[in-house]
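Only one protein chain is missing; all other protein chains are in place.
Up next is chain A:
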Amino acid sequence: MKQHENKENNTWNAAQASLEPFTGNFALDLERVRKEIGHNSDVHFREFQIGGTGICAAIIFVDGLSDKELIDKHIMKSLMMSFSENHHQEPSIVQGAVSKEYIKNQVLTIGEVTEARHAKELASKILTGSTALLMDGVQNALILGRTKGKSRNMEEPSSEPLVRGPRLGFTESLRDNTALLRQQGGNSNLSILKFQVGERSKKELVIAYMKDLADPALVEEVRERIKKINIDDVPESGYVEQLIEDNYLSPFPQVQNTERPDRVYSALMEGRVAILLDGTPFALIVPVSLSMMLHSPEDYYDRWIPSFLIRLLRYFAAIISLFGPSLYISFVSFHQGLIPTKLALSIMGTREGVPFPAIIEALIMEVSIEILREGGLRLPRPIGPAMGIVGGLVIGEAAVQAGIISPIMVIVVALTAISSFAVPQYSAGISFRMLRFVAMFFAAVYGLYGVVLFFLFLCSHLVRLKSFGVPFITPVVPYRVSDWKDLMIRMPLVKMRRFRKAIQKKDSMRKG
């Protein structure tokens, strides 16, 4: 018991020591920092003397994370070489002391200089990639530059490819991403607020909105929800999404994620709020509606007639992906009278000898398609196509040849599978795929009546669902005719002068 107390005391003391302000005594301060982070093999301590004066100094940095060029050219060079040339005549230095202000203002050729008052603060800065400078006789440590983290080049967003539209996608670097947003248009109303999330490891998160368009209540709501996030670590924006969504039991995603800066920006221009997290290319947009999941940015980039038709097609595809197999099951097992006679005859012919009822047949095929999809996702790239062919052949051709599955079922399943990928929002496509199985069970038990019943359940859920206070199926419910111009159809841009009422409360007309 006593021992335990003692130990606790010790750790408390250590914690206390690291929080104590620096003394200005070089050896003591350096020792404190060493104690805090010195055990890390990637943390380098480089001790030296400031050029020609004999004053001890040290820079501390994380190898690989900090900016090597900055250290070599701007810190070491100006403190050692240039210093002896230019500054050794300075009266204070001749006295063997150096002032913080002098170094900051006259020696270092670096833009970003801050200070750290104790070892703990210093350690966290160093570990995130800054370079620290400790000097004898200077009380606070200087923190120079910022992290030059590893990042990749900006590429075309691979999860949302478009035929027409900007090719630039977000990357893992938050700074790059916010820059991309600013770059979308010189709009002084674009506000970017910074937050920190994560209890044990801190991550930077920003919310972006248009000061003149976004509803202040909405911004406040987003802010509140983000402040409430209480979790050790936030590796990806998916965590944020799950922690701020309205209803975690709903099969539908209530937050939209996208890799496309143009998509985020146009959402901001509608008065929505975007959430960007450091370390992921996926930005979140709130609030969303079901219709947004079925819209693609291309709908607006193309002329209105093709966009109109393609959007209708997409809604149709969504309906197929949700109800395709269940309608087939109910027609084949319950309402054979509703099939045109000739088609009924050919279905009968192909189903002859199939040992399973339609529901089992459909389940076998649907599950194998899902396995194929999931497996295909994980396959190493070189063998992907080969395995795809094997899977496709086995499921399509061989199952029919063996007489386990009827060819029409293969058509239905293939059509449904393709349709679910016609939904531009991948996460919404997944919802449709999940619900498809539920619809199939309803169809197997009650036929068309069951499908209608399922649809009613679905509708009653959708009507209740909200995304950040905005009804999920707006503008269908609540009913707003003016917003219907951009729902299932897409009217010419000149006819869509009004903002969406559901989101936009401040300004009713688009300027221009």
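Everything that follows uses one rule, which is that contacts are C-beta pairs under 8 Å (C-beta built on N, C-alpha and C of every residue); 3 or more make two chains touch, one makes a residue touch a chain; residues count from 1.
The criterion applied here is as follows: contacts and distances are computed from a predicted model.
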Name of the absent chain as recorded in UniProt (options "TIGR02186 family protein", "ABC transporter substrate-binding protein", "Germination protein BC" or "NitT/TauT family transport system permease protein"): "Germination protein BC"
Residue in contact with the excluded chain [from A:320, A:359 or A:435]: A:359
Selected from A:123, A:318, A:332 or A:435 as touching the chain missing from the view: A:332
Residue of A:351, A:436 or A:490 in touch with the missing chain, whole complex considered: A:351
Absent-chain interface as seen on chain A, which is shown: 249, 332-334, 336-337, 339, 341, 344-354, 357-359, 441-442, 444-447
